[in-house]
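Below is one structure, written out as structure tokens, with a few remarks after it.
In this view, the complex is presented without one of its protein chains, the others remaining in place.
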């Protein structure tokens, strides 16, 4: 009775079965990237474990009192080509997420449990501030590319999950960009209008030179 | 000192400020949809609350022992144009999520807490089954458009969150498509190879006719 | 007189002529796929025959009384990157095309000649059935990803051509997905509400196990 | 038993059902076009006939001995957003399809029956000619935007079908562009290097002025 | 002789000529925006002047010693849907272009004439600085979304043109985002690690409050 199905299934194809990815494109991280991501692993090399990312759990808090666990294409290749990734965030009391942007990704924050107060906000390109203290069960959208920040405004921990509209969201942290490299201090000063002393202090703090 | 910035800010533009959406496109749900979604609300009508979705929490379990709370463009207009949405799922003991597809969306399941065993799987177009019992902190990718299912295989509740690569993921449940409408039983039988009695029984169960 | 044109033609470029594909991207089927298809054959290796697919004609009917001849990127590499493919279908009297989906492709059916009655239909995600018996010269659109089916409702042969909005449309046949593999029968039963006996009967028919 | 499905079906959504197009976007031809096509008809106004185009058959031959029947978004609104359209072509003996381009669409020609010889070819941007006399059952790909032509080289009729990778393929016929309007003859001459007499003769033939 | 062409031209179509935009989609700036831009002006309302932007010339220098003249979709509607816009920039001696990002656009700078030294640079998301003093005839690419800056490092004027990979590039200037609005100073301090005094000074300078 199968011949009919073999005929139909010809579309899903024995023609080129050694390379034919049809239903998914799990990243071959060793392959050359293009502007749309990684090449696909050969289907014969794909197993159920390729679709599973384990331990998307709470990380160890740093001295700034938060932890972050990302699941992005580079550590979860099944996300390749999906334009989707995520991260777990845990904010200890007093935690601060510094001012930053995600170059090509909108971020959706889903507030989790905790007695803390997860406060987050973004600034538009016409300089309007949208800020919100989230409670458990709130979702907040941070539009693509805009400066945003977060902190724990309460007593106790706060937690959340971030979803990004990119499988490989890059992060540009303003302080690191300005002070954590060898960008000439005089250039920082004139293009940010910060005082020389302030620049020097932050260059020291963020291990920059120049 | 500001004139310089007004000049630069001209790019973000007073030219057409009454309609100019630049940083986001919050859906005007009353506007006419196109193949890429809804038109944008006028920026002047956008407030911080547009970026917040509240009560993304546990719903009331149904008689199948699961609940589902979606956040999609139609109830959370800030998702417009993002190709992103999400749903909370709570599985009571014995819960079953019937065989279904999401027409144009990959689903990423993030297993939450609970003593239950959230088991989920999908079937590829060459009929290979990928199935996994998730533990808390597991993420599982269900590629776009493929038949998939879930159930709680353990004792106690299970929970999870689903993220979709579409702001408006449609759901096609096989049983409802076949038995929950007026599709002629004879056609169902011949195109599925199910027995007439079986079709009749399920037509009754799912309130279909024909 | 040509120098002028050589200068202009510099845009179409001697700079990198050994790799430069400009007007087309015929698939190199041996190259690594990405989420947008195959890499391009080197232009120097492309001939007119790459643009020709021969014998897009009637195949041999199977015991279900239909034949299918596909032209997709894997057997017609000129379709690479076009989001377009096609198939010839011939329905003998009594032919049945079983319930299935094309994961990421809309299908457009063009009814050909024959005394048969090519009947086809699809079911939307809100379970509405759209069904039509086509006559020669009818075109019918089956939206992307939805369950659909066909059969020859008349006396005599029917024929048609299908065009897909994908160069590599995958086919998921419900019966094969449920019964043609090792998916545990108990899972099939609980996620489809089919009786155990029915599942067993179809597992036997479609050579599945489990 | 249905409440569970209503909950699940919430994703396909009663929230906004009066405007919610999910599975398709049939064109509302009276709506304002965007760069991605027409807005969608309200789902409540969509019937099965929206998915059917009738009489995609042979037209009346013109004095150049061919006929053409198009099915594009403007006369078949179900094609909206699909990037797909088609046309029937019948070539009488001696028929000529003049040199032309389709601005934003690849064309796939499928040769039909007939004793004629459907010859077609295209010219690349580095001026290489690809030409082929098709026999019934041949498919030929004409890459996007390139100059191409066709004619019936045989004795008897030839027929074919064209599929375009655009739901609204535009046609630019070289002779009409140069001679069928009020473009100044002196400009035509200097930018094409044609003789003044030749330009005048073709301006007369194609009813141009200037 | 024209009937043949009318038949062929049917593809470009009298069917729906009052709304049919085929070759271009000049923005109707009064229409509702979608995530892909403005709706198209009716072709009958389009004239040659829609394709012309005049006075893309040097503006009046501001007190920061530069001028900027943009041509974007909001003042040049022919750019709608093209993903392309441009700006003229003139830098007087000592001019500074402050640290900023373009949310969704790569910028390509083309250095023009002048004795000045147009210096520009960007910082990647891993904090590497790429900086260059351009001479006339240099082109410099600033990748999408990254912090960048410019200044005239020489004696005499410098000039340039910027091309953006967006028809509506938004500009987010770090100083204005942090200090030119009512964002609470305490939040600015903790998320940027700037001193309170510095924040106050710049809030005053950029007319912010909070």
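Lettered A, B, C, D and E in written order, each chain numbered from 1.
Note that in this section a residue touches a chain if its C-beta (ideal position, glycine included) is under 8 Å from a C-beta of that chain, and two chains touch if they have at least 3 such contacts.
The shown structure was predicted, so the numbers you read here are calculated from the model rather than taken from an experiment.
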Contact set of the excluded chain (shown chains only): A, C, D, E
Contact residue for the chain not shown (choose from D:31, D:61 or D:98): D:98
Touch criterion as defined above, residue of A:22, A:147 or A:173 at the omitted chain: A:173
Residue among A:75, A:113 or A:209 touching the omitted chain: A:75
Chain not shown, touching residues in chain C: 1-5, 7-13, 15-16, 19-23, 25, 28, 31, 34, 36-40, 80-81
Those residues of chain D which, in the complete complex, touch the missing chain: 96-99, 101, 103-104, 121, 123-125, 127-129, 131, 144-147, 149, 151, 170-172, 174-178, 180-183, 187, 190-195, 198, 201-202, 205
Chain E, residues in touch with the chain not shown (by the definition above): 9, 12, 22-24, 48, 51-57, 71, 76, 78-79, 82-84, 86, 106, 108, 110, 124-126, 130-132, 134-146, 161, 163, 165
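Definition applied: only the chains that are shown with their structure count from here on.
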Chain separated most widely from chain E, comparing mean CA positions: C
Distance between chain centroids, defined by C-alpha means - chain A, chain E (Å): 26
Computed distance of Cα centres, chain E from chain D, in Å: 36
Residues of chain C engaged with two or more neighbouring chains: 97-98, 103, 124-125, 131, 144-146, 170-171, 176, 180, 205
